[in-house]
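Apart from one protein chain that is not included, each protein chain of the complex appears where it belongs.
Up next, chain A:
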Amino acid sequence: MQFMLLFSRQGKLRLQKWYVPLSDKEKKKITRELVQTVLARKPKMCSFLEWRDLKIVYKRYASLYFCCAIEDQDNELITLEIIHRYVELLDKYFGSVCELDIIFNFEKAYFILDEFLLGGEAQETSKKNVLKAIEQADLLQENNNTSCSMGLLLS
């Protein structure tokens, strides 16, 4: 995988993870272009598209689009399930995750992603193991939470 982007229906970037070295300028250009392309697609269209010499795999969960760029020989369907597993991880961690959780706890979203994917490859696909690693970090912390009122990603 070359990169993963999370953005809202309004085109606001919520998370970006780059697994190939690119300049900030290039990243911004790619993001702009892809957000536009993906948002322009209709709901029933297929989740894959060719873009430059990459394959884009995307899926929408509630108000958020999850979008991955993979290389020619990579498997589209398994990438779709990578996205789903990530959403499941977020959901399990935040408890019915919504876009606001990802905005206010963006650093957690990055930490979870790092436990799951590293260097663009699946590192640990077991939900239990990933969450175990994350929770270890939280053990020392006080509990504090904000309720969220937006549409849930997994419903």
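Note that in this section contacts are C-beta pairs under 8 Å (C-beta built on N, C-alpha and C of every residue); 3 or more make two chains touch, one makes a residue touch a chain; residues count from 1.
Basically, contacts and distances are computed from a predicted model.
**Q** Looking at what's absent rather than what's present, what does UniProt name the missing chain, "Cell cycle control protein", "AP-1 complex subunit gamma", "AP-2 complex subunit alpha" or "Phosphatidylinositol glycan anchor biosynthesis, class U"?
**A** Options "Cell cycle control protein", "AP-1 complex subunit gamma", "AP-2 complex subunit alpha" or "Phosphatidylinositol glycan anchor biosynthesis, class U" narrow down to "AP-2 complex subunit alpha" for the missing chain.
**Q** Could you please point out the chain A residues that touch the chain left off the display?
**A** Chain A touches the missing chain through residues 13, 16, 19, 21, 28, 42, 44-50, 53, 72-73, 75-78, 80-82, 84-85, 92-95, 101, 103-108, 110-111, 114, 118-129, 133, 135-138, 140-146.
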